[in-house]
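A single protein chain has been omitted from the complex, and every remaining protein chain is retained in its original position.
Presenting chain A:
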Amino acid sequence: MPSAPRPVTNTAADKRWRPVEAAMRRNGYRAGGLIEALHAVQRAYGYIDEAAMRAIGAALQLPLSKIYGVVTFYHFFHLKPKGRHTCVVCLGTACYIKGADRLLQTISREQQVSPGETTADGRLSLLTARCVGACGQAPAVVIDDQVVGQAEESAIHRQLAGLNSAGPGSDEEQP
């Protein structure tokens, strides 16, 4: 990997980068603040790209390989942008026992998107989770950060169909 500094995202001019900078400053620009900084990137941009990793690496004096190793270790961090809407199907034990994997299969079929992927038009990402903590209401599905408990196939389909293609995030171009 070339060590010469490459042009990264123009972080200085980007408003969204500010919380990332703040997270690193709060942690004294020490390596211990890496995960905090990555969380800040994902909150601001929705995912973590190479440019962001390089910018953090430069600030915290960490090699890209190490940052990449951390990003890929944790399931919570995404390397690719998500769709404008997200549908997270819980596959934790309580939900599994109540048929969550069949629910996932039908959603996947009806929405024509495999788990972990985003529809071709960027409208919807279908994701899975290990317990979203609503086990009392299993099976649980999270649509755009709203937990839907005791999720029934028909209700979920109606809700997904109702998501118009302009939704959260559509006002802002994905980077």
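Everything below uses one rule, namely that a residue touches a chain if its C-beta (ideal position, glycine included) is under 8 Å from a C-beta of that chain, and two chains touch if they have at least 3 such contacts; residues count from 1.
The criterion applied here is as follows: contacts and distances are computed from a predicted model.
**Student:** Missing chain, UniProt name, options "NADH dehydrogenase (Quinone)", "2Fe-2S ferredoxin", "FAD-dependent oxidoreductase" or "Putative membrane protein": which is it?
**Tutor:** UniProt lists the chain left out of the view as "NADH dehydrogenase (Quinone)".
**Student:** Name every residue on chain A in touch with the hidden partner chain.
**Tutor:** Contact residues on chain A toward the absent chain are 26-28, 30-36, 38-39, 61, 69-70, 73-77, 91-94, 96-99, 101-102, 129-138, 140, 145-150.
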